[in-house]
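See structure below.
Left out: one protein chain. Kept in place: all the others.
Moving on, here comes chain A:
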């Protein structure tokens, strides 16, 4: 393992996937145990797709990915070698990317065009690879273990189903791919240019092609023009999509479509021009859309107010535009809009997923390439900047001055996800070993060597890109410069040519030997937990997951249970049976043994399994209702203190006794309504400081706590969550816990938790170039000193928001560098430093900022900040704040960038055209509603705190699919059916819909669903028979199979098993579904159209 590049440690029996080891793997992975992730990737690997490099790469995992379920693996091989994935080639389905691939953005920056790697990628396998194979997730607990056979029964048919589809996929990809990449980009730009303001909203845009062209035409942009034909084909369908490609799009010029002139204003425009280049691709671009197009015909209606008009589209071209043009009077609120019918709701900007992955090079021609949307599917080529998966900025150009930033009203922040799961087709992160001396660093700011450090004086010195200091090159690192001023060895040295590398840490980076991988399981066995089946579910999940723990002597495990006392177990092999050790003093706890509570897995496996089988029965007759959660974790912590490690807690009731006992505050709040109105948010704050103090201590000793809350009552997540948040863990919430449907998810969550790529005892710091400094970090960690964050545990799902501020002016034309260094220990006990570099151009142009704004990142940043405010501010204030953030940005754009003609139009920057929609969705989200349970809200904002960008969007703006007709599509399309806008207009009474947000999934039954469809999909015939608890099953019919495929694809994409709730009209469950229709007007907020009107009015007011 020591070798940096080593192949992955062979997983145990894992399924040996003979297939190829993929080149792609990250080095880490190799070394890392991150089995799951790896596996996933491996799967992908199988894809035909061969990376050029691949051959040479060390295949990290030679071994087959250890899939969780053997069964799965089995399935795969068979399936298709090409597509490793089980059925659904995940890749296919695009995330609901907001914007089709790059186009929009790219567009603007004319520069870009060349950048994109366009066409090539095609061959690539679908990106999704990264996600966990559905299979693994799928089966219900029991099933999981079993071979494939199990699956069917379990309901999740992932495995079996998978194969076939895969076959299909390929084709699809191919086709799409070609088109994809390239074209999109260029195209968009072109149009953009012209339209200058791209009113993204405009449906017209949707057809990227279409709209653009028109504009183009008008504008005279030749480039675009291209494949009209293509367009046409797609057009119909897509047209609506918003993509309005105009990159710039932002504002639509009012009616005057022909804003050619307008366009000029935009810098973008000008750039756009280069279009010509783009044009070539153009055609292809379209192709991409086709797929999307088919479904999503949302037409971006620019709604009301003059809304957004499509940029590019000259009104004329599209009928839609016309509509848009006629902006109802702003003044008139909703009425006008709807009434006038001028605003076509179908034309409002909505996200459109892109179907095939694009290949994205992080830098091109020595300048940064703006990244594709976080929610889209892409494959990164690290050409100097890091993959946007690891780090992305809210704006892809850095404002030179703080004033400029303030003017834009946008946030400047980084979202850092240092261990993010790469796409399986991506190259692994390379590991660099500098030996005992450790990596080369700037002697002043301690920044790590990176591609942006400039070597001078024949390579004898180098200038730090972060602090500007000139350092001497260490003698043994010296190398002469080539004619281009770069070191001659720059391309051979990953640290000089890659945005992300890993350094092997030398002794200097270790305070102690790297810690072993310690897993401590703590299970609630109080009466409620046992009786609801939560205890049994936890034991069973743990039992199954044992085999997924890293092999070897460095893996230590321990287990304890607790009710009103804490029960440890001595698992030492010498004993004939485990010994239960009770710690009864729950006010002042301690560990009952020094050594044998945590034992090498290899030594205690049998005892552990036996014990896990026995625990549920052993406590069956318990009548102890109390639970001493706080004391129990403290005791477990004491047992782990010497090493640190992961503490996985399964908690089922409100902790009522011992240290950190909590009270049923929620109930108290209810009885005292008048007080609670004002102080409602106080219930979302931790009850007291005890748990916080404990958490800080845990973090100090590198204990990372994850809490699995399997409950049917209030447990005060607000208080409990402090522990995982501070220690780099997370809360999993199963409410109301069902012994029927939840164990499978619990198992899969636990499994992913343990097998995903992760590190221990980590410290992270972000460094910035002079002029910018880190203002604050937020996420799940403990911060003891201002500059660093301590992460007792860090994994691929954790994301940290790093807000930035200016402390000086930057120079226009220069680049601003960001470097995130993560020092951590792999599960195999290697100390590594993962260094992630991003270098972005600085600009003085406000319009550049808008053009290069990254919607997903900005919104995620909003979301996280709102989540931080929730517990401390009254709800109204939080909502207003969010709305104002949105308004201010749009206002700034309107004021300074848009070429305005009529004040009656709402003009949106192209890059941010979905901001209003997302903002509205956020306001209506669970965390910002006051009708929810306190625990639900607490969970929501805690969940958000570590949420990654790709998952943040669906959390507030879920995807909805129709599943009553999943068999109707063509075999060669993506498994996922088209997404449907979240509006009840799109929900029919005879339909069944699946709505998912990455964590939960709702299945909604219209009131008049065809009983045969019900029978085929669910095994019952009437909506009245809809059960309250749901276990996925696969029946032997194509509909059911497709449905299962869909679900599995989603699971893969989300790395989550999804928690299903069945909803039917008229039930509370139905209400739940309805409340997710964010575009509808309801108690929590206006409709989408109304909201746009509201925003417009606000902007107008402020303008005047």
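Methods note: contacts are C-beta pairs under 8 Å (C-beta built on N, C-alpha and C of every residue); 3 or more make two chains touch, one makes a residue touch a chain; residues count from 1.
Here is the rule we use: contacts and distances are computed from a predicted model.
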Identity of the absent chain, which is to be given by its UniProt protein name, from "Enhanced ethylene response protein 5", "Sodium/potassium-transporting ATPase subunit alpha", "Protein transport protein SEC23" or "DOG1 domain-containing protein": "Protein transport protein SEC23"
Contact residue for the chain not shown (choose from A:579, A:690 or A:739): A:579
Hidden-chain contact residue, picked from the options A:357, A:592, A:991 or A:1070: A:592
Touch with the omitted chain, as defined above, among A:621, A:1036 or A:1104: A:621
Per the touch definition above, residue among A:367, A:564 or A:685 touching the missing chain: A:564
Chain A, residues in touch with the chain not shown (by the definition above): 525, 563-565, 568, 574-585, 588, 590, 592-596, 614, 617-624
